[in-house]
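The complex appears here minus one protein chain, its other protein chains still in place.
Let's turn to chain A:
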Amino acid sequence: MPEPQAEFAIRVRDLVVGFGRQTVLDHLSLDVRRGEILGLVGASGGGKSVLMRTIIGLIPRRSGTIEVMGQPIGGPHGGSRAATWGILFQQGALFSSLTVRQNVQFPLRENLVLSQELMDEIAIAKLEMVGLRAQDGDKYPSELSGGMTKRVALARALALDPPILFLDEPTSGLDPIAAGDFDTLIRTLQKTLGLTVFMVTHDLASLTTVCDRVAALADGRIVAIGPMRDLLQSEHPWVRAYFHGKRSQMLQPQMR
């Protein structure tokens, strides 16, 4: 990676997003530094996914500005952003009529001009990097297990080597071993590829083990942001309830 031109990969300022009369995000500001893994926590239905989908331009905003890699979103350069970010949707969102290999090749085929041979090699390379075998490439998404679906979706998100990776609850629905493996995988890939990772998650273990910083979203804004240590000491009532509730307390000894 070249030397970062700017310190921040994503800058969100005064963002307001709502549906009908309801305001989901209320003057929210958030900075994601280059090369960090940022975990976003928040109540179910509290706007985590809305924030992510607004940043990637799937949901229109009422006001505020969003900059990704120094470029404003929705501005005059609003063309294809496929090479800027890769997105791992919660359910994988693999194209069900394409094989695993074709799914991974899809962004390459649509955005670049390269030979089929090289495309096959790159697809297999990506699959092996996320811990799958070359033979898995010929399967269809309906034949995959939950963990494999997430891995394929990650391989597809990484197909163009984007500098930013968005993950929507990457470990939900995985058993603890698979979730742990997935966390390690994200950490490894982030280091080797120099990625910035924006991760929406409820998984306390991944927050502690892989995230450099954690942001807590409550009442439509970021109420606390910092390394996990700082968040555990936060005085905000919702953050306290989140990290010091019964479930979290049970996990604390193992998390240290």
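The rule is short, and it goes like this: a residue touches a chain if its C-beta (ideal position, glycine included) is under 8 Å from a C-beta of that chain, and two chains touch if they have at least 3 such contacts; residues count from 1.
Basically, contacts and distances are computed from a predicted model.
Here one chain is missing from view; checked against "C-type cytochrome biogenesis protein CcmI", "Dihydroorotase", "N-methylhydantoinase A" or "ABC transporter permease", UniProt names that protein "ABC transporter permease".
In the complete complex, the residue from A:V16, A:I59, A:A178 or A:L193 that touches the missing chain is A:L193.
In the full complex, chain A contacts the hidden chain through residues 1-2, 83, 96-97, 108, 112-115, 118, 121-122, 124-126, 128-129, 133-135, 137-138, 140-143, 158, 160-161, 191-194.
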